[in-house]
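The complex appears here minus one protein chain, its other protein chains still in place.
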């Protein structure tokens, strides 16, 4: 079997990275949307608002563990953009990763639909009102649309478009500030494997403190991919019309927020780190731990 | 006392490993089924759906901590099979471990029954309907059967056999992909003790996002052992007849899912890791940390 | 100020250890009973069954962090006994630690009473029935006694004395098996600070899977100290009469369970670890990490 697998080997570093990003976001969506599906289809008997957020968080954790040794597990095109702006990766990677994310999120949503098909297709066809629906659906649409919130974000009734933009800009800025801080080696050298867990905790944090306005999409591809799936799978045009044409907000606003968050962290913290003479000995001492990891993925 | 204990020493590595696998799954079932028993017998006053899933997760964590230094704490025959397919252990271990698991799960269920005997025997004999029962029981059977879901998995009413197979194949594939990623040293060298915690988080994740269809058995021996116990202990033939003869699904489907998950991770991630010249110095540097652990169990 | 503090310095290692054990259990009870007080006095609006168990778990975690560098933070006389039986500490420490624990638990309960005095004294004097009371009180006693369950354990109505003994023997055996596994260096060398967190997770685990019968006391001094406080503070003789004279069960049964758990772990796992020639170099390599810690407390 090992020999069979070896024959499928791909040499290109970029293709490998796109495969890893694809699988990483596939897993994140499979877990995250699955947790929402479980709570919504069981009408709250097999979970709660907290378990949905835990699902999103743990989905991110395992998505990162699957891809981190190959591509660094960026999993969000806003994060890819920020790394490019800071000169830490070439711009070519940004669109390619975004495409991989889109495909991964699309197929992740499809798998969740397959797994919950029995419940969604029989129970929710003519299901009219449900207290948890305003997590991400809109109550006025009967039938299938009431479960659209499993897959992608919809604004709460009270939220204006400007309110949604503010919400997403603040939330994505927070995400980027904290991710940059966790990744900043001048702040401290985390033991391997702690950073993914912290990013998961960050997703949970945002879900618990900024999730009620529009379900904290934060990630353009993670929101658009499943929305395209629901468009095809039977929810129809409504997924783009709902919330006053909401669909473009989680695509545009996170980029603005990501830029803002990057600027805030750089201007308040990172640029002020004292210059180091960059003697090779001193540097290698500092990065010893992580280098092994990076090595194992890239240079060997 | 120390001398007395020393006289019981066993030299055979394989027997030691089977004892460890036995104790590991015994503890996992004692905790996991105990958490379900607490919620179900207290009718939700001493726990909730989330605490049941936390119980399964923490049961796995401590089951792994008990056995990891001796046998690696596989605790699931699907994982043993995957390691054999990848050429990482001899096939002989797979059936022997499976038998140890079966015995551990059987006795774990028996201990839970003993601990909750007072409540189960007095309160639930003629207990007819209970909102949490569809976690793993089926509501139509009165009396003792309504507590059978404490010990092993039963499908929800809406689930067809094909639906159950799909659910278990997806869930076990997810389990294997993430376990392979966590164990993959090319992804990064986790500090000792983090991997068991991550596997526990993975069990929690699956419980929160794929637990409502049939209670995420994932593990043939962990499901069959307690089912045999309930068969003997008074629930009778119904444990095999329930759910349209459901009992074989959690035995067969996880193997299919495990194979699928192994293939996906290998084809998308692991085979593409660049070849390393395997110079002994480089390799030993990379595995330094874990080797100490493995050493302490096996070679000394 | 520093000079003032230095004048209070105690040289005796044993007195230092007893002070640390005292403060450790004081903090564990202050947090653990505080979490129960918050849920019970707020009648569930400021917490739930899960938050009470989290309180017990986090109380143990911080109790251990306060004392671990001085005495190893045993915090439970059953664990002290087990370490003595395994020849890892002199017997003299066992009763001295137990007295420190008793005093710490007594004062911890007193502090919780002080903090919640306003609520307990005004609201609960004539409070008659409350759904969460059977966590650890008994419903038939009106008034103050209905809050006695904040401080120490009482059996649920359905539990016989033998049932309670079985419950506590199983739970304490589980506690000891897992603690011995976490502390067993042959299983792996945990990074410093992970073991206390795992012990806290273990307390949470036992609370979630074995907490509904009698509130998982597990620890003789932690149960007796607060019971003595409630006896003095106004709950009266009832704290010893309740549950058919329940008070001695959480004192005796944990010792039996502790012995059983120690035997199980030793016979199934630890005695079978292969002999090592104990070359000093090899040994020192294995314990390098923890030695530093122990050193800093004892030998410097």
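Observations on the structure shown:
Which chain is which? They are A, B and C, in the order written, and residues in each are numbered from 1.
As a convention for this text, a contact is a pair of C-beta atoms (placed from the backbone, for glycine too) under 8 Å apart; a residue touches a chain by one contact, two chains touch by 3 or more.
Here the structure is a predicted model, which means the values were calculated and not measured.
Looking at the complete complex, one finds that the omitted chain is in touch with A, C. The missing chain lies against subunit C, touching residues 1-2, 5-6, 8-10, 16, 19-20, 22-23, 27, 30-35, 37-38, 41-42, 45-48, 50-51, 54-55, 58-59, 61-62, 65-70, 111, 114-119, 122-123, 191-194, 292-293, 296-300.
Of the residues in subunit A, those that touch the hidden partner chain are 48-50, 53, 85-87, 131-132, 134-135, 158-160, 163, 166-167, 170, 174, 177-178, 181-182, 184-191, 194, 198, 201-202, 204-205, 208-213, 264-276, 282, 285-286.
By our rule, only the chains that are shown with their structure count from here on.
Because contacts link the chains only in sequence, without closing, their graph is best described as a line.
Using the mean of the Cα atoms as each chain's centre, the chain most removed from subunit C is A. Copies subunit A and subunit B of the same sequence differ by a rotation of 90 degrees once their CA atoms are superposed, given in steps of 5.
Central chain by Cα centroid: B, whose mean Cα position is closest to the mean of all protein Cα atoms. The centroid of the Cα atoms in subunit A and the matching centroid in subunit C are 40 Å apart.
Chain geometry summary: the mean Cα position of subunit B and that of subunit C are 29 Å apart. Contacts with at least two other chains are made by residues 191 of subunit C.
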